[in-house]
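Selected chains from the complex are presented in situ; the others are not included.
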């Protein structure tokens, strides 16, 4: 598996260039950043050189399309999707992810039909660039009633959404935080095939009852209560060899220096990868 | 347009053969019956001869698959779907319809994903037989809260469901009763293209407030309060030339002889077709 970082929860990591250098310094091999923006700043060759000089790849880009509101808003985002996909392709990134909120103010059934229709087009476009679409289910209990109608939040329903989309390049963004807050176990990962997973987030949770774990109160990987070694071992068991990126959403920006936070993250990854028997 | 009958609300019309003869006697040109069953009884040639001797066609067959419950139940129905599709194809019938209930005991969003996935396969199979799939939205207000969660009941949401299914051969079964109970007008039909309509039901409603019109308290075509001439005129305006079949759901079987009921229906069709300026 490939150790990855997002900027979330790491404070002031600076420019993409600085972030990449910092990640590399602590043994990370992937960052989740905006491929198109990096190319806009450095040119396609410059961006590729920067990544390769640091032994770095881009783990995943975000889906730059508003698929949750109107067809007009959705169409407005399509040019950005093409640009993002082309940028990712040029830098060898093959994952693009979006999250599914567990409740919605829209009537749930028509919203699901619209979501499937729109995400299918996103997947089809991404497919032309050799990129897969990862759907992230979101587990924290408080979000299930945050908006008017329940939507979906289980891994199983998210796989069914992927099946309803029906394209070859759609799978899961599997986040350990949502695995934990939807109260799944190691055995629930064992039934997955590795190719159903497009991307992985590796996060930890505070020591509170699982039903009270807030989406934006996460802990640095290895500093919380989630059985992350078990999580990683299960991923290894099913043959997943892709990126696992930390994404520590917090209510307040962290006060510690970014370098310290990255160092603590690296220490967590070291220990957990060792416990899970993962090389690299 | 082609005048059609279902058995609903016509009492004891007898065997398919008797029903076809009765329909023909009163100028109807289509019946909605089970094509496979007719072939099972008469053979493919016999069934075709019976229809052509009576100047009759089959308007639509029903979708013989349980797509509303489990994947197991769904799969169990697929052999019957193949048989029904083959039967319809042999008799020149190109429509197969199912209805969408406006509420559900299933969680609405996952149920929509499963429905789209299953109905897509039905459409794909039907497509191999040259048959289209018509989705009927169901308007009566009492059914919107009959089960736990609201689902979909508007024409617009049903067209969006068809778009989410994403197959070339999916459209509407447009029933005047549901057009009326969802409080649509003539102008809402004008925005349709004729090819979005797979099949039409022509029914009338009792003189009660629209919100109190029950799904199974319909009136014979032309004997109620729906502006059916306006409905037909709008269909003519957009170029619809297919079958319009009566389907009078009632709480109790009618007491009158079938022949009298068919005669009254024919009278209703005569008057309405004339008012709408439809030949034939």
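Note that the chains take the letters A and B in the order they are written out, and that residue 1 is the start of every chain.
As a convention for this text, contacts are C-beta pairs under 8 Å (C-beta built on N, C-alpha and C of every residue); 3 or more make two chains touch, one makes a residue touch a chain.
Because the structure is a prediction, the values reported are computed rather than measured.
Shown are 2 identical chains; the number of copies across the whole complex in this structure file is 4.
The rule we apply is simple: only the chains that are shown with their structure count from here on.
Separating the centre of subunit A from that of subunit B, both taken as means of CA atoms, is a distance of 46 Å. In the complex of the two chains, the subunit B residues touching subunit A come out as 107-114, 116-117, 120, 149-152, 157, 160-161, 163-164, 166.
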